[in-house]
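One structure, pasted below without further comment.
Omission of a single protein chain aside, the complex is shown with its protein chains in their original locations.
Each chain carries a letter (A, B and C) given by its place in the written order, and its residues are counted from 1.
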Amino acid sequence: MLNVGILGATGYAGEELVRLLANHKEVKIKKIVSKAYEGKKYSHSYRNFVGLNDYICEGLNWNTITKGIDLLFSALPYGVLMENLTEDMMRDIKIIDIGVDYRFMNKDEYSKFYGKEHKSMELTEQFVYGLSEWNIEKIKKAKYLANPGCYATAMQLALLPLIKENIIGEDIIVDGKCGLSGGGRTLTLGTHFVEGNESIKAYKINNHPHSQEVKKGVEFFLDKKIKLTFTPHIIPMQRGMLITVYTELIKDIEYDNVKEIYEKYYRDKQFIQILDKGIYVESKWVKNSNLCHINFEINKENNKLIIIAAIDNLIKGAAGQAIQNMNIMNGYDESTGLSYVPTCI
Amino acid sequence: MLNVGILGATGYAGEELVRLLANHKEVKIKKIVSKAYEGKKYSHSYRNFVGLNDYICEGLNWNTITKGIDLLFSALPYGVLMENLTEDMMRDIKIIDIGVDYRFMNKDEYSKFYGKEHKSMELTEQFVYGLSEWNIEKIKKAKYLANPGCYATAMQLALLPLIKENIIGEDIIVDGKCGLSGGGRTLTLGTHFVEGNESIKAYKINNHPHSQEVKKGVEFFLDKKIKLTFTPHIIPMQRGMLITVYTELIKDIEYDNVKEIYEKYYRDKQFIQILDKGIYVESKWVKNSNLCHINFEINKENNKLIIIAAIDNLIKGAAGQAIQNMNIMNGYDESTGLSYVPTCI
Amino acid sequence: MLNVGILGATGYAGEELVRLLANHKEVKIKKIVSKAYEGKKYSHSYRNFVGLNDYICEGLNWNTITKGIDLLFSALPYGVLMENLTEDMMRDIKIIDIGVDYRFMNKDEYSKFYGKEHKSMELTEQFVYGLSEWNIEKIKKAKYLANPGCYATAMQLALLPLIKENIIGEDIIVDGKCGLSGGGRTLTLGTHFVEGNESIKAYKINNHPHSQEVKKGVEFFLDKKIKLTFTPHIIPMQRGMLITVYTELIKDIEYDNVKEIYEKYYRDKQFIQILDKGIYVESKWVKNSNLCHINFEINKENNKLIIIAAIDNLIKGAAGQAIQNMNIMNGYDESTGLSYVPTCI
Partner (left out) sequence: MLNVGILGATGYAGEELVRLLANHKEVKIKKIVSKAYEGKKYSHSYRNFVGLNDYICEGLNWNTITKGIDLLFSALPYGVLMENLTEDMMRDIKIIDIGVDYRFMNKDEYSKFYGKEHKSMELTEQFVYGLSEWNIEKIKKAKYLANPGCYATAMQLALLPLIKENIIGEDIIVDGKCGLSGGGRTLTLGTHFVEGNESIKAYKINNHPHSQEVKKGVEFFLDKKIKLTFTPHIIPMQRGMLITVYTELIKDIEYDNVKEIYEKYYRDKQFIQILDKGIYVESKWVKNSNLCHINFEINKENNKLIIIAAIDNLIKGAAGQAIQNMNIMNGYDESTGLSYVPTCI
């Protein structure tokens, strides 16, 4: 059994991690760390755990955090891990960071997006970028892993095959939509039920860090540059994410050719499903699962290829992909603990 | 492996059955029957199955329906099974009916609630009533099982210990609230998103068949009679059910005494959780699970015991309890395929 | 024109007051008081006012608060007004308090429900209780008015005719359901969209102050006592309230007799509608209006009269009834500024 610890377990991604790991046959949750719930049952924070394998939360002590565990998941808000992580702590355990602190960025980019100086940027290069379907060989050997952002996951899964095969131009527009769990459990007026229900808004226009992450990802995986215009939106649902991608076709190409490209890269990837022509991608069909559904249409008149992709922002966009990466890092079957049919209703 | 067939698999309870059974280690789904989707993939009806263990739907042929299977689940609308089921069909298989046709009622009661004459009432006595926590010995030996209604499950789980221990009067009021999946997948104006969202209504006041089912259940299990006033409400959510039960205390009794009574009956029942004093029961904490949460308060001034219970109407209220019963009937561990942490978000 | 000021205008009831008064032909909003938005436009708090009759918020200064206005609406959280209101401030203006501080309670009751000592209890008797349909003569002459609570409004409108006519027993159960705006704009985990959506819970069982208010109201209006068991629930919608009332019939009475009683009291009350037999009360049909819909059923078997009533918790349950009372106090037509068809969608 793999003994794991979880930092940030009372956020939404953290809870999904605990929930999914509780049913993972190779894993034993040994440590749940929470300042706010120190000494209390985990079910005081999430009552779905009442009477099940409940856990007692530990306080946060950076000195002892690696004791007794083989692997540490961190689902902390930005800035916390990078301020505390040390080479010393990293020596004896594996780390999967669901947060943003070790994802590709350099010091300037980090400061720009997060308004803080990165205190341990030198560790970044030890973290393998965990886009499971595109980096599996490096993930197999990884000791430290930076789990991709939710939007960054959906965007790269939708775009990388097309960019690699040179069928679309560098000017790419992504219109993103996500449910309110994407904003986390922190209390804000915008996430109050009365303010968030029955409404939609765009936010962080031109200024979302996942845009940066995708550009870096394209460079990393394909050694190419793109110009990415990304507008995320918040829509009144709890979970789920759908992106609508607008690209310029630079080859005279038909629907079936594009489909072949996707299948070339994803035929043997169990979590990626390319839907049949004409079928709408809907976020509910991947809810509570690690799946990604993709489909597309060509607009010949305007020479556009429009791609739609959906994931569950908390699963394939966070906790699920982290477990997928844990499986790969530890030689388990990639889908262990993740092979659920989406709940849909 | 137990080979099962499913009738009515394209309704909501049916889908949950297929979804949960797809991950059940002792079961193989051999047959999904659907008139509307005959010859088509099951994923045409529920796209969460795209690319997974998809199934080809068979047409409905009563003559061959038992071929090749050990157990048949029926999740058909009222009236269909009772018009077609025969002793002949029942010979070689087990049956679990999630529908209403073989639940306790006599001919007159059935006609009153469903407006149809029951065509095979004589078969009813062969069906064991599947309230798992209260009828396990009979269920173990059952070949045919009538799975309880969702409201009837929540009500009986909340009430039976109290009635059995003679601490409440016979005059019982239940105020029920359920999400719109309770009304099924049939299209009606009331279940249109625009008509159902941001609204609540009571319906079938004094006239809901689960009221009858509970009265019969109390007679069956405890040989007592109650006067039950039941008002169900539809609230704007997809799934989940909560009941608020108002009873008269007939003994001078304290909170802890009531708690002891519940624990006496449910201490070893893994799916029933009695919450700590002061903790609110919320339907989300049992979502997508076979759990039932119960809590209560005493109103000394008015001599009332108020009980709150929540279940997932599609799981413990339908597909989940059906699987629990299947497990019991077949000697599997009761929680096989059902031991998921509720999803809550 | 009546010059009005508004305290607590950035809460939900406050916003509805500003919104409705902005279209009231007899009223001019002279003063919007907000500590948090002092010197800022009101539209910074509620952007629906952008470009319309926007207002500049004033800071809170108790010394000058009555200057320049004829009538002050207060929609402050409990405890603020009672700590600051003085006879001196009351001299030159009328006051309508949407808050809870001057509604019937004595010192002990106030402390019990709000955990604070009431600092100006002696002023309470100067406040007329503003249940418009039942207290119109006193309201006409009122200078100071305590606007009823939302649940208290619905309950009294449903119950007073029946209690007055002696057809129901003193033992009354009310099961209440309200959208999340009922909890106000304060940020709590329970009102986070992700925690509040797709769930229902009961709260403050046996312990909601509106229960006390109704008992006092029954004494005040009818000089009778009732035993009230009240359980409020929060359901996933923004606004709207529905109550289900369970009473014991103490006369042998038919549906039409009850209907006549309701019509006797409400026939000429334009905001109260008794629906036709068999029509379900649904909260959406009174949304964004000052209306109250009522209907009922008799359960002969159990000797019960079940009443369902719906209001918009922010309108008839708060801002709308306050304006109705303002109209009555100032000799305007009772429905001025309130005669909108409910929005329903």
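Observations on the model:
In this text, contacts are C-beta pairs under 8 Å (C-beta built on N, C-alpha and C of every residue); 3 or more make two chains touch, one makes a residue touch a chain.
This is a predicted model, so every value here is computed, not measured.
Considering the whole complex, the residue from A:137, A:171 or A:254 that touches the absent chain is A:171. Note on the undisplayed chain: of the listed residues B:86, B:166 or B:188, the one touching it is B:188.
Hidden from this view is one chain, which touches subunit B at 12, 179-181, 185, 187-189, 191-194, 196-198, 236-239.
Although one chain is hidden here, its contacts on subunit A can still be listed: residues 171, 173, 175, 177, 179, 194-195, 197-203, 205-206, 227-229, 231, 233, 235-240, 242, 244, 246, 280-284, 287, 297, 299, 301-302, 304, 306, 308, 310, 345.
Although one chain is not shown, part of subunit C still touches it, namely residues 12, 15-16, 18-19, 22-23, 46-52, 181, 198, 238-239, 270, 273, 275, 279, 282, 284-289, 291, 293, 314, 339-345.
One rule holds for everything that comes next: only the chains that are shown with their structure count from here on.
Chains compared, subunit A against subunit C: the Cα-based superposition rotates one onto the other by 180 degrees, nearest 5. Placing every chain at the mean of its C-alpha atoms, the farthest one from subunit C is found to be A. Here the CA centre of subunit B is 39 Å from the CA centre of subunit C. Shared interface positions of subunit A, defined as residues touching 2 or more other chains, are 12, 181, 198, 238-239.
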